[in-house]
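Yeah, one chain of the complex is gone here, protein chain that is, but the others are all in their spots.
Order of writing sets the chain letters: A and B. Residues in each chain are counted from 1.
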Amino acid sequence: MIGIGRRGLLGATTGLLAAPALLHAQPAGGVKIGLVAVQTGPQAALGTQLRDGFLQGLRHLDGKLGGLTAEVVHIDDELRPEVAVTKVRAALERDRVDFVVGVVFSNILAAIMRPVTEAETFLISTNAGPSTFAGRGCNPFFFTTSYNNDQVHSVIGQACEDQGYKRVFVMVPNYQAGRDAVAGFKSRFKGEVVDEVYVPLTQLDFSAELARIAAARPDAIFTFMPGGLGVNLVRQYRQAGLASIPFLSTFTVDEATLPAQGAAAEGFFSAASWAPNMDNPQNARFVRDFEAQFNYVPATYAAQAYDGAMLLDSAIRKVGGNLRDKGALRTAIRAADFTSVRGTFRFGANHYPVQDFWLLKVARRPDGKFQTETVRKVLEANVDPWAAECRMR
Amino acid sequence: MTTQLLLVQALNGLQLGILLFLVAAGLTLVFGVMDFINLAHGVQYMLGAYIGAALAAATGSFWWGLLLGLPAALAAGLVLEVLVFRHLYRRDHLAQVLATFGVILFLNEGVKVVWGAAPLQVPIPALLQGGIEIMPGLQYPIYRVAVLAAGVATGGLLWWLVERTRAGMLVRAGATNPQMVAALGVDVGRLFTLVFAFGAMLAGFAGILAGPIFSVEPGMGDNVLILAFVVIVIGGIGSIRGAFLAALLVGLIDTLGKSMAPDLLRLVLDPSAARQAGAALASMLVYVAMAAILAFRPAGLFPVRTG
Partner (left out) sequence: MTREALLPLAVLAALAVAPLAGFGGSYELTLLARAMILGMAAVSLSFLVGGAGLVSLGHAASLGVGAYAVAILDAHGVTEALIVLPVAVAAAAGFSLLTGAVAIRTSGVHFIMITLAFGQMAFFTTSSLAAYGGDDGYTLYGRTEVAGTRLLENRLAFHYICLGLLALTWGLCAMLLASRFGRVLRAARENAQRVEAVGLAPYPFRLVGYAIAGALGGLAGVLLANATEFVSPATLSWQRSGELLFMVILGGVGRLWGAILGALAFVLLETWLAEQMQHWKLVFGPLLVLAVLFLKGGLSGLVARRHG
């Protein structure tokens, strides 16, 4: 059964896609994918989205990537960098995977970057897109189908400018990605940041911060509160009666957290390069079949992983299934010759996508579920700010 | 910072303290009476939140969730007690830590298997919706007022139970001198089971109340557990009064520290560095306070008289 991704008893792996074919086709003519998705701890919902998105891609491709039968080795990074390194090494050296795909969080990506790329294996991140590997740290064996984090935050900065907000209150968790969020936001917002508040990652209660927001009376707030932090903040923000102050956010209200936020998040803003309501045939098919299969609304984590599967399919097809010639394979991946759920898709010189970014708003669908929907395009064919520093070998 | 904002922040600190007390009360009771370190108290809090959320969703009413959730949390506590904890009372603290950690792993994973990894939603009951404007533009949710009241009432009730009733007297006596109590014809084993189940119910109660404020998700008990331990250690292990005051103290230190540390550091650092360093300092502040208090009063602020 698809979706339960378990590993077989002998340490052999099962993705069990198109099962009968798989039994005969392995290993000759097959391709092995190490799929890194966190399944442990509070952030497991994001990993599940990512995994299901990739598996949905494989379903649409009949369990094949570029004509080769695909086998998925599921890797749970447990959101612990050393664990991720150990498990990824196992996948590379023992299971001999041909590609490593996935990764929700940047710290995990940073940890597995060297082991994977030094083994001359292609690493396709379908979510984490830190600046570290976009500029001087860009790598010929690394691609991402998502974005550079800074871009997403800068979308909100631009949206605030467009909206004419003069005074914005900024609140993020006190860690690297939080600090990057502030930098990204400020790169395009030229008004006054009335206050910058850094909260601990283990924050439960936002009352103290909400009181500060009320006292500051800003035109809008910008926040980046992933996972459970965002669930707590959104509900408490609504309960404190602050919803009249526009709530603009990144990775705070999305389809992974909306089931828990519900009506409290309605009308709140977010930014991304994709939303479930995006109007193109590839996306309509993806969203419809994904919901039918997994019974929940896909988020960007799923959509970008789906694109990841499509990208690999196109590249392997281009090289005729020959995975040995790394140079040819790289050229084929770089071509990105597939139909993205985002409409158009192409890679920049640093292997990060060059794409449009949208302002999104949370809305209630006719069936009662919540999803983000496109409001307007904010940035067009945007290149991330680090690309110029990249000297791709 | 204006006086008004300072007062609001103090109120927020008290409210965090009350929430911590609700979790810490059961912990200090079990720890103090039975000398049993129950790391699983945090997951019992989580289990309470999940059970409450599931029952509320099934019945369509928060109140039914609360009413049915309490006996369910009690029952879950009893099952754990019979299966695991009962066999650990006579073992050293190390064994208790290890075994209860095993329970944490199991239950954190268990709720994920049953309810999925995504956070659940618990709506605020209709009766307690809305808020009171405590400063311009800021509503203080009525639900939180109710939680405050519930916390204070729980504290009072516990104090009365332990200090003023026959059951409480037996419990206190059973902790210091089990043989003597047994000689009076009381089944000490059953007494401990009851205390434990009651502690589990308190944890569940805290979890159910927290549902509409915090996200209900796997692992939600882990951070709370550590803070609750800080509370009971500062307060003096086994002391309900100590736990209550220490919880308020921790809540105030945490909340006021968060709002004031960045401003204070701005006197010596540039604003951006001050904000980040201030936030890091604020998250440490509770632990600094605990280390300082233990350094000068190694048994906590209100050590329990031990016989």
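The rule we apply is simple: contacts are C-beta pairs under 8 Å (C-beta built on N, C-alpha and C of every residue); 3 or more make two chains touch, one makes a residue touch a chain.
Since the structure is predicted, the reported quantities are computational estimates derived from the model, not experimental observations.
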*asked:* Can you tell me which of B:A95, B:L127 or B:L184 touches the chain that was removed from the display?
replied: B:A95
*Touch criterion as defined above, residue of B:L47, B:I237 or B:V304 at the omitted chain*: B:I237
*Pick out the residues on chain B that sit against the missing chain.*
31, 37, 84, 87-88, 91, 93-95, 97-99, 101-110, 112-113, 226, 229-230, 233, 237, 276-277, 279-280, 283-284, 287-288, 290-291, 294-295, 298-300
_Hidden partner interface residues of chain A, rising order_ = 4-7, 9, 11, 39-40, 74, 76, 80-82, 85-87, 89-90, 93-94, 106-107, 110-111, 113-114, 130, 174-177, 179, 200-201
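Keep this in mind: only the chains that are shown with their structure count from here on.
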*asked:* So in the complex, the part of chain A that touches chain B is made up of which residues?
replied: 39, 41-42, 44-45, 47-48, 174, 179, 196-200, 202, 204-205, 207-212, 214-215, 217, 227-228, 231-232, 235-236, 239-242, 244-245, 256-257, 259-262, 296
*Touch list for chain B against partner chain A, complex*: 2, 4-5, 8-9, 12-13, 15-16, 19, 112, 116-121, 123-124, 131, 133, 135-141, 143-144, 212-220, 223-224, 255, 258-259, 262, 272, 275-276, 278-280, 282-283
